[in-house]
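Here the complex is missing a single protein chain, while all its other protein chains stay put.
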Amino acid sequence: MEVWLRTWAILWKDILIEVRTKGTFNAMAFFAALILFIFSFAIGPDFDLLRRIAAGLLWVGITFTGLLALARTYHSEELAGGLEALLLYPGEPRAIFLGKLVGNLAVLLLVEVILYPVAAVLFHMDLTGKILPVAGIAFLGTLGFSVIGTFYAALTLHLRAREVMLPLLVLPLLVPVLLGAVSATAALVDPAAAGGVAGWVRLLIAFDVLYFVVCTWTFPVLLER
Amino acid sequence: MSEHKGRRSGKKKLWAGLGLVAVVAALAMLIGGGLKDNLVYFLTPTELEARGASVQGEAVRLGGQVKPGSVHWNADHHDLRFVVTDGKTQIPVHSTGSPPSMFQEGIGVVVEGKFDSNGTFQSDNLMVKHSNEYHPPTKGESPRETFKTLMPGNGTSGSKD
Amino acid sequence: MAYLWAGYVLTWVAMAWFAWRLESRARDAARRLKKSPRGEAETPDARSENESVRA
Partner (left out) sequence: MTELTASPRLKGWHRLLAFLAVATTVVGSIIGLFVVPPDAMQGNVQRLMYLHVPAAWLAFLAFFIVFVMAVLYLIQRDPRWDMIAAGSAEIGVLFTALTLILGSLWGKPIWGVWWTWDPRLTTTAILLVIYVGYLAVRSFAADPERRARWSAVVGIVGFADVPIVYLSVTWWRSLHQPPSSPMSMAPSMLWTLMLNVVAFTLLFGYLLVRKYQVAVAERALEDREAMR
């Protein structure tokens, strides 16, 4: 069980740093909302169109904001010397991955708590009575995003041009996850959308599991020496 | 020490086994689980009709067979009308511009567009879906050449060969 | 027919270009390996010296 203890320790350390330094959470939430504002303003008053593409725009916002969050995943360690500093943490390196993963997941979910109501207002999405299933899909999508993102953030940490490399590596792998999240949300909000919700949720779960296992397995390789 | 290590590697094996099971389950879910209804590139006429009025004015892809005998091609106006069927439901399609050279009666097509108010499917993009069968022309038959059929002066359709 | 020929020509060109680039890199590496055996100087003098030694 020491893995869980270490996971918690790393998570708690990051939370403390975030709270004490009044981190970037506010700015990130504002950025995400700003993206939605710009879209809804640029597209104009075509309500039908807005409603149909709402889920897609929402996830564009989440993706961009998420990429910002991911780039900062190992920020505190970086200031102390990069991945080498991470290696100083004793015990199972997978705990580092899990701790950082939960951290990213929590930050993104908090952003989404703000983002979904904003999107509902701007894009005329009717969420009444569907809040739980929509939240479930948001969780599954964000989980897949965070797993791949936390993993590749560690990989790109010491790469040249990493600001470009992180999205370049992450986005292709995220296609199935984003496809599932967008389509499932759209199917819930707009009953006319293609396919049932169940199939998309299955796609999401399958890729979440696949990515989680492969990334947790191979993460220690990234932290060697 | 060795005992401790043995217990640890046993635990590691347990986790690795669990991971493997999870991966296999995920892959099985992708292959077997009802994704067939979701990851569809096009809708069949029956499915499209089942959607009813909800797809009015919404861009969709419709896929099916060109019903034999339903093709009307106006070469002067590049105006093409035909019926797409899946054996059960039939949907009239209207398309402008030259169709792909493979277009003929009985062949599979995918059209992108939307329903107009008359219930005719207005196609913006007409694509031909060909089968995975390949064979040389039989004796006396000449192979089709691209852009020969359905071009001005060629009458209604290229179904005769 | 234009599509057909475009496809074939493009494939041949792509293959030839890739192989040619590879071969020139191989030649270059082999030349440099010969030139500076065991990390010695790369001057023409040194090379001829080495060759004479080997001969």
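By letter and in written order, the chains are A, B and C; residue numbering begins at 1 in each of them.
The definition used in the following text is that contacts are C-beta pairs under 8 Å (C-beta built on N, C-alpha and C of every residue); 3 or more make two chains touch, one makes a residue touch a chain.
Everything numeric in this text was worked out from a predicted model, so none of it was measured.
Among the displayed chains, contact with the absent chain in the complete complex occurs for A, B, C. Within the complete assembly, A:Leu222 is the residue of A:Leu98, A:Leu115 or A:Leu222 that touches the hidden chain. Residues of chain C that touch the chain left out of the display are 1, 3-4, 6-8, 10-12, 14-15, 18-19, 22-23, 25-26, 29-30, 32-33, 36, 38-39. Residues 30-31, 35-36, 39-42, 63, 99-103, 110, 125-138, 141, 143-147 of chain B touch the missing chain (whole complex, contact as defined above).
If you put the missing chain back, the residues of chain A touching it would be 151, 155, 158-162, 165, 168-169, 171-173, 175, 210-211, 214-215, 218, 221-222, 224-225.
The working rule: only the chains that are shown with their structure count from here on.
Chain centres here are Cα averages; for chain B and chain C they lie 48 Å apart. Averaged C-alpha coordinates put the centre of chain A at 33 Å from the centre of chain B. Chain B makes touch with chain A in their complex at residues 16, 19, 22-23, 25-27, 29-30, 33-40, 43, 51, 54-55, 57-58, 60. Residues of chain A touching chain B in their complex: 48, 52, 183, 191-192, 194-196, 198-200, 202-203, 205-207, 209-210, 212-214, 216-217.
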